[in-house]
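With one protein chain held back, the other chains of the complex are shown just where they sit.
Going by the order they are written in, the chains are A, B, C and D; count residues from 1 in each one.
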Amino acid sequence: MIVHHILGVDGQFPLLYLIWLLPLFGAILLWAFGPQLKSLAGPIGSALIGTAFVASLVEWGLATQAVGTNGAMLYGAHMSVLTWTKGFDFGLLWDRLSLTWTLIITGVGFLIHVYSIGYMNGERAFARFFAYLNFFVFAMLTLVLSDNFVGLLVGWGLVGLASYFLIGFYFDRPSAVAASRKAFVINVVGDVGILYAVFLIVSKIGSIAYGDAFAAAQSGFTPGELTTICIALFIGCAAKSAQVPLHTWLPDAMEGPTPVSALIHAATMVTAGVYLIARCWPFWVNSPDARALVGAIGAITALTGAVLGIAQWDIKRILAYSTMSQIGYMIMGVGVGAFDAGVLHFLTHAFFKAQLFLGAGIIIHNLSNEQDIRKMGGLRKQMPFAFAAILVGVLAICGIPPFSGFFSKDAVLYETLVHGHPWLYAIGALTAGLTAYYMFRLLFVTFFGTYRGDVDPSSLGIRHPELAGVHAPHDENAHTEHAHAPAWLMSVPVAILMVPATLIGFLYLGGRESVWVKFFAPVFNTGSESAATPILSELASTLLVLAVVLVGIAVAYIRYARAGFFANPIERLRLESIRMPAPLTNALYFDLAIDYLVVKPTQLFGKVCARIIDPIVIDGAVREVSLSASWLGHLFRSFQTGLVRAYAFVIVFGVACFAAYYAIAGGVH
Amino acid sequence: MNPTFANAVTAPDVAALLPTFIVAGTALVVLFFDFFAPKSARRWLAIGLSILGLIVSAVMTAHQYGHPVVAFSGAYLVGGFSVIFSEITIVATIISLLLTLGVGRDDQIAGSSALVLWSTTGAMLMSGAGNLMMIFLGIELLSLGLYCLCGMSLRSTARESALKYLILSSMASGFMLYGMALLFGATGSVSLAALASAHVGALFAMGVGLFLIGIAFKLSLVPFHVWTPDVYEGAPLTVTAYMSIVTKAGVLAVLARIAYAALPAESATMLLVPVWAVAGLSMIVGNLAALAQTDLKRLLAYSGIAQVGYIVAAFAGRTDYGLRYAMLYFAVYLFMNLGAFGVLALMSRDGETGPQLASFTGLAYRRPWLAGAMTFFLLSLAGLPPTGGFTAKILLLASTTSAGYVWLALLLILGTAISVYVYFKIVRIMFVRADEAHVRDERGPNFTPWIGIAVCAAAVFVLCFYPLTPSDVLPAIK
Amino acid sequence: MAATLCIIVPILVGLALYALPKKSDRIAQIIGIVLGGIIVGFVAISANDADVSVRWLSRPFEARFHVGFGGISYWIALLLAIATFSSLIALSAARARDFVAQMLILEGAMMGVFLAKDLLLFALFWDFMLIPVFVMIVGWGVASRRSDAMNLGARGTRQTAAWRYLIYNMVGGLVLLLATAAFGIAYGSTNVIGATGVTPLGEVWAPWILAGFAFAFLIKTPVWPLHTWMPETYAELPPEVVAVVSAVQSKAGLYGFIVIGLPLFANDMHRFAPVMFVLGLIALVYGAAIALVQTDAKKIVAYSSLSHLGLILIGIFSFNALALQGAVVYIIAHGLFSAALFLTLGYIEQREETREINRLGGLGADNPRLAGGLMLAALAALGLPGLAGFAGELLIMSGLFAAGYWWAALIALVPIVLAAAYMLRLFQMTMNGPHNADLPRRRDLTWTEGLALTPLVIGVVLLGVNPGPVATATANAIHAAVALVPGAKDASR
Amino acid sequence: MNLTEFAVPIEYYIGLSSVLFFLGAIGVVLRRNPLIMLMSIEIMFNAANLALVTFAKAWANNTGHIFAFLVITVAAAEAAIGLAIVVVVFRKRQNVDVDEVAALKG
Partner (left out) sequence: MIAFWILALAMIASAVFIITAKKPVYSVIGLLANFIALAITYLTLHAEFIAVIQIVVYSGAILILFLFVIALLSSGTKAFDVGPDKMPKAVLPAAIVAFVALGFVLVGTLRDKLGPAAGVVTATSDQTGTANAFGSVADFGASLFSINLLPFEVTSFILMVAVIGVVLLAGDDTPARKTGRKEHNRESIVKRESITR
């Protein structure tokens, strides 16, 4: 008997199929007929996603209507799609959590699609790009709409694949190829973690459905098993959401086109971990160990991301580390049990980070793929729109009220206190300051001062100009065509994004009594566990964080926006580049450690097997056998001398043996 | 009191002997008609008459099946068991004669046919022999003809083979004879029936031992196999083909009779262990030695050593199944081996020497049917489906394991595994794509072997799916 | 009747092709494709076909020509038919008449293996199917194909590949023969595959007989350490053949464990399980580790097969119904994607005349369809959720876990990560990166080549989305078999 | 007729025949002259005959005599064929030495 009572009622919502499959249809269409569609591919792909977004809204309404707005508030839909075998039933799930994600995926996705029409205009593989994007949306929807762990895992894997495709979109570029592989493999590590959790769940309850699993969360598992499940699931989250130590793929993933970074590696896919934890809240609620662990790792990630963000010069890598850091916040939030706060941060982050990336994309696009902020400067006047976009994003991410980030970050930080983790709070607050510092650093260095694009790279301290940032042109012919792209295609989505990036935080206005919390109250039915009174009141916490943020901004201002900097920015940047501490330039040696602790030993093992055990030990033994057979063959051949006497001798020898046997045998009787 | 000449021969005796004597008599007829035959017809006449006589004999032999007769005071036993071996002998002779049709000199054809027929007579006598004298005479009749057949060619290797065969075989006959003498001494009688009820003493054991040496020699079991490769290689191809079956047929019959009926039951196992041992040894050594061969006839000689090892191993345990499947396997061996020899005959330029391995290069693309036939026979020799070799081998395995001789079954498997390499070496080279300019396409003198090949292939195929295993074949001595 | 036809017709037609004139390659290929297509359709509609049973031997044990579709046989036969069909379409070998003939004979022989319901018949076809493969390595091995153009010195590898294939499998086949004979003697009949109510053999014989079967099965699969014939064989065989051999023939051993081992030797299978677990796990990790450092594209896939089939072996020996269903699914899945992989690698080798991934690179830009095909196959092989490989892996490992072998499931997860690494390495080093200037630029897949991949790719996707039909169709037989095994934990409630 | 009539014990005869027999065998193994090899074989046959005749006497059974008679006949035939083969093999050769006749080997 499959139980769905926690997650919703069975119902028929045919529109769900449309939402889910429309992007897949788009992907196949664009992939198969890309060459024929040519530049139509972009609009078609965007339109499909847009339709899906509208459909989601309609479906939201329909679902609300169907379930009614009565006190139960349990609206949702389960539809049986497939059955593999007993216990392996597949269906779609439509509840508030998946709704939230669906709206972001299709909504922000739609905007980024539109943006991409401009950004990718003139690329040779234009249609393929949109096919991948559509495929990504499909995969992400699979992930969030699935009503069971395996369906989630399928989506989980497919988004990884889409991410792989898009990171490696410029597949003739070795760095992109390497980055895509790294991303995929690390993500598979995550998949494997989830797989393990699935095994455990299936073996205990014989079903993969969320409903069955969560129903059993309280009593169906031993605490140890529950912790194991949570940790295994979290391995998946860590890989997908770039948590320490599985985060190293994310900065490299910036090899992909900027819209991809915005959609996949900022707004949606990397937050899948947050979704998973939020979705599996019954497990977390019942497993304090997992909460502590996940919260801690979230905090560490947040800090690590911020620290590494300080040292970057590549605009996309700065944003990537900031993404990592922000996801750290989310994970910290959902990890400690503040599910709605974490999800809120996901929501606001989706907007402002998309905003930031798209803004950065405009810059990069206009500077012919220049990504190093040292070579920028003074862009405020050249690209006022981009400046505005980035400014809004920076203010939001730094948590300056009333921008959206303020509400969500504040909520997360305060909830950590509420759930009794003052250390996490401290780390979070520190990170907020660091975030403010490096984001404003980005802002100042990029937009203030004078333009440095024509300065010799080495004088800026850029050691390997060919390696710093990605300069390889997308396509030799593309440049000339860029000019023809209508500018509004890129600016309108950014402009639209600015609205939620600024305002969406107000959903949380009122804290526990806010619209947001009420909206999710039926989902995160955590009961009223008001734990220890926090050591700070909400207001105090907010003010403290704001103070730290302001300190960060101040430091950034002092270092990069004052006369001392503008006096000789080139020399200042050069010195800073050279004097950057080695641990920071080497990203805290995470890559190195993984290389030496995991990759190299595995390869060594493989080489030992391939070069020693297989050919020498196993094959050697076989070869010895066959060689001795052939040696024996030749030996017998050499006995056959052709001399009659020798033959007679052999026969007499045989006779002697026979005679010996029969002499003895005859004596026995 | 003394049996007189008049009642020494009765009508049933003559009837029992008739098929055998028809073969012998045919030889005389062939020789006789050869004087009058026109030159162009000598060949056809000789072979045709021989085959005719053999067919008549085969039919008559078949009629004896199921009617055991003890003829000539126990000297000759016909009926169930010997019929099978006699038929195998006759069929082998017919097929060999078919191969012979295009080979050799016109003026020798009648003589050689006669010798073949007499050798066949010897083998048939052996399969029915009821006493030691008959065994000895049968072997000698068989062998003497073969010495001559081997040496008849003008090639020096043929004569060398004859010399080697003669010397070594006579020596082995000597051992066998001495063994018989000791057996006579131990029992006071030469009849096999007396052996069965004899007291097993030292003399008896030694007699059996020396006798079995002779058997092992004729069956070319290791280490008494040394003559086989040289003689097979040197002898004319058709003689080799003939010899590879017919000698074994007669001697296997003798061995079966000895093993199953003519030894005291309580000590038979002990007395026969060396035979099983040399059979096991033959499987391995024969196949190993064949690994290194490039002359096809020689290779088949070694393979024959191993194959006989399989057959003899089936006697181990002396079960009904063992004999039955040994005979089945031997029948299959007859067809697959002669089929292979038929292919060799088509590949041999002078019809006498065996082709070298290299001349098979790319045969599958030059003469696909011939290559297909050869592949088929080799598959059978290796015990692979869809051939009689497969079914017969699995039945051999079944009987050997059920008799409790698992070690022999394992050796059989091991030997077969080695033999796969041996046989597939040929298959491989036939399918290798070669630079055809370097391969001389050797073609045999005529196409008559195709008849033999077709018969053999059909038989091998049919025996896979319809393995004839006659019942009531346990050898009798009375 | 359908089963009989599926076995006999390809063999007869194959033989008959030799009667065609030498130059009739085109006609032969068309005949082959048409026949292959007919067989696919024929198999597809024969799921409920009645068995055919004719007496073969009655002494010393009963043996019958007994063939039929039933349970797992149907699916593997379908896989075989599809794989052969694809291969025949993809075929581009020289001397196509002979090649098609051998392929058809191979198809018939393998049909025989999977449709036989009699042990002796099974053994017959088991050995028989080696022969066409041997012939094809010898006559059409990659080295020989290349020798037309450039490389005369590479004969050695082809020879050793052929020999290894033959000798290893022959040794296995012979031991199988011995075991079959012993079984026949001990049980009195070999007409037992798929039969119900077979009384277990006595304690003395059963373990040894099973050991014989297991030895043959392990070689055929192959499982470490009996695997060394495989990489070279797969590398040297023409891709059209290896697509069939790797896809289907290598499954014969696993199939044997399921339909012979489990129902007939339940006790002894249970006793053997620890050994099999160890071997399977070693194969699993070992194959993946080697695939990670190989540079020969086909060998990467070959070693990945070693790894994947090790997993199936473990799944079978966990005696868990879920794992066994997963094993069946994975058998089919692996067949589909490995056929696709080998076919695409064959296309690449044909175009670029090398398999060294270090020498390849950047092919994707000019050959999007080729890249797409390889990508999809590689993704299925690395267990991408949503494709066939994943479904099998998931079911097997869930079953393993449910049966209490959590540690085995844990170890089995490592190769999944490695698979991602080596498969992407394979894909990227051939398709991505800068184009190697030395390599000839040839055109993308022709439509026939694409067509050959299509059924496989469709199969991979369909099976990945819904393995239900395969899993449920075999559920009953598997439950019955598992019920015989002492102490087996059945996960499904 | 029984053993007591033997002036010489039967074992002596058998021992003698054994010794003769193996002298013959040694002759075959050691000599390179085909004629002497054939003679050695004749010795072996004769040794067997001696045993047969001895046992015939011991058992008072003349079958041994018959056997010996047949053996003599066979030996004659064999000698004839053997000598013919020796002649055809060695007629054209320089040396009468079986070691020289070893083209077939391996």
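Rule of thumb we're sticking to: a residue touches a chain if its C-beta (ideal position, glycine included) is under 8 Å from a C-beta of that chain, and two chains touch if they have at least 3 such contacts.
A quick note: this is a predicted structure, and the numbers were derived from the prediction, not measured.
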Which displayed chains the unshown chain touches: A, B, D
Among B:29, B:176 or B:198, residue touching the chain not depicted: B:198
Absent-chain interface as seen on chain A, which is shown: 641, 643, 645-646, 649, 652-653, 655-656, 659-660, 662-663, 666-667
Chain D residues touching the omitted chain (full complex): 1-3, 7-8, 10-16, 18-27, 29-33, 35-36, 38-40, 42-43, 46, 49-50, 53-63, 65-66, 68-70, 72-81, 83-88, 90-91, 94-97, 99-100, 102
Absent chain, residues of chain B that touch it: 2-5, 8-9, 17, 24, 31, 39, 43, 71-76, 102, 105-108, 111-112, 114-115, 118-119, 121-122, 125, 133-134, 137-138, 140-141, 144-145, 147-148, 151-152, 154, 162, 182, 185-191, 194, 197-199, 201-203, 205-206, 209-210, 349-350, 441, 443, 445-446
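As a working rule, only the chains that are shown with their structure count from here on.
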Chain A-chain C separation of Cα centroids, rounded to whole Å: 36
Distance from the mean Cα position of chain B to that of chain A, given in whole angstrom: 78
Shared-contact residues (touching 2 or more other chains) in chain A: 637, 640, 642, 644, 648, 655
Multi-chain contact residues (two or more partners), chain C: 167
Chain C-touching residues of chain A, taken from the complex the two chains share: 82-88, 142, 150, 153-158, 161, 164, 168, 171-172, 174, 177, 180-181, 184-185, 188-189, 191-192, 195-196, 198-200, 202-203, 206, 602-603, 605-607, 609-610, 613-614, 618-619, 622, 626
Touching residues on chain C, where the partner in the complex is chain A: 167, 224-225, 227-228, 286, 289-294, 322, 325, 362, 364-365, 379, 382, 384-386, 390-391, 394-395, 397-398, 400-402, 406, 409-410, 413-414, 416-418, 420-421, 424-425, 428, 431-435, 465-468, 471-472, 475, 491-493
Residue numbers on chain B that touch chain D, as the complex places them: 132-133, 136-137, 140, 144, 147-148, 151, 156-157, 159-164, 166-167, 170-171, 174-175, 177-178, 180-182, 184-185, 188-190, 229-230, 233-234, 292-293, 298
